[in-house]
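Structure record follows, encoded as structure tokens.
The chains shown are only part of the set, and none of them has been moved.
To keep things simple, chains are lettered A and B as they appear, and every chain counts its residues starting from 1.
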Amino acid sequence: MTESQERWERRTDTPLAVASLLFLTGYAVRVLAPGLSDTWRLLCTAVILASWAFFAVDYAVQLRLSGQGLRFLRSHWLDTLVLLLPLLRPLRIVRRYEAVRRRRARPRLSLYARVIVYAGLTVGLLGFTAALTVYHVEHGAPGASIRTFGDAVWWTCATLATVGYGDVTPVTGLGRLTAVGVMACGLGLLGAATGSFSSWLIQTFAWEDEKRPPES
Amino acid sequence: MTESQERWERRTDTPLAVASLLFLTGYAVRVLAPGLSDTWRLLCTAVILASWAFFAVDYAVQLRLSGQGLRFLRSHWLDTLVLLLPLLRPLRIVRRYEAVRRRRARPRLSLYARVIVYAGLTVGLLGFTAALTVYHVEHGAPGASIRTFGDAVWWTCATLATVGYGDVTPVTGLGRLTAVGVMACGLGLLGAATGSFSSWLIQTFAWEDEKRPPES
């Protein structure tokens, strides 16, 4: 990474985080408050568009500074994806959380604590975003079972835990596409929960073996 | 931990365990026996209130003895949570079980046995409490599918195993909130089952490798 790239990243870090939260907030307000006055609705749209424009400018500058041309699209495929799905943008805040902790000289969390905090923040943000999207797409569809935002949150929780009652399910194509993403996230969550417990057990065993005096 | 704190904990340990069981019993009787005479109903309410008052006194004394002020709320967030949700209180009995075993000089269980016993006790207590709460909240709600306590237990089992048939599901907000807690508990249970098996396999491998005479 060249020096100019680093300088750009350092400078845009906080504004981007703020913009991604504004984007999510604007989208949430538009979706959840249908009876909004025209002024407020326009404001929300403006915030959404401005945030997204900021993301696009950031992407363009990074593309330019990298000097990689079209190869940048593949080497930074995650950034490309997030540009197209800006609702996933707030996930970068998870990374910022750690940076802030380090700057304040707080002791770094242990690996387990970090896995739990990361998984918790990621699942919380992704879950909220997924519930918003599914509610937005579904609640007006004919034959929909997800009619209120509460239904959407309930459905998201049941999917993330891979329980899947099926009392409310998405029926539109876009809603089901989002659902597949939520399922993949749920599999990851299961993997994190299981993997953490498993490695904790193995660690504890190794520690008990060392502590014990040799038998012979 | 100061000396006075330790003395307080040692003295209140058994009474608190008894009180938490009384609380659960009182709640269970009130919920499961609707045709109770007024005398019994009053008695149950008295037991519930008295137990909770005892928890509140214990919390206040600990808050005072710690000398931490408001920081105590965060450093003892689990105790704070349990004060607000006293139905979770009986989980402390899991800890007492181990203490009693140690006092009677019973050989300490192996790590696997402890994980299984802990997971079993925790899941049993949490499952019973969750089934009670969900039954309490749901069985009178309009359009409810959980109508008997048997339904609630059946739903709890299907959720804990992350199977989630969806033949009976909570429909009220409070019931669904409880359900999310049960799902989280189910994820943990899956993690414990998987992690235990995984580390057992790895242990067995390591043991077989050591047992075998070196090949060269």
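Assume a residue touches a chain if its C-beta (ideal position, glycine included) is under 8 Å from a C-beta of that chain, and two chains touch if they have at least 3 such contacts.
Just so you know, these numbers come straight off a predicted model, no measurement behind them.
A.B. asks: Please state: how many copies of the shared sequence does the complete assembly contain, given 2 in place?
C.D. replies: Counting every copy in the complex, the total comes to 4.
The rule we apply is simple: only the chains that are shown with their structure count from here on.
A.B. asks: Can you tell me the C-alpha superposition angle of chain A onto chain B, nearest 5°?
C.D. replies: C-alpha superposition angle, chain A on chain B: 90 degrees.
A.B. asks: Using CA atom averages as chain centres, what separation in Å is found between chain A and chain B?
C.D. replies: Once rounded, the distance between the two centres reads 31 Å.
A.B. asks: Can you name the residues of chain B that touch chain A in the complex?
C.D. replies: Residue positions touching the partner: 111, 115, 159, 162-166, 169, 173, 176, 179-180, 183-184, 186-188, 190-192, 194-196, 198-199, 202-203.
A.B. asks: Any idea which chain A residues touch chain B in the complex?
C.D. replies: Spelled out, the residues of chain A in touch with chain B are 150, 154, 157-158, 161-167, 189-190, 193-202, 204-205, 208.
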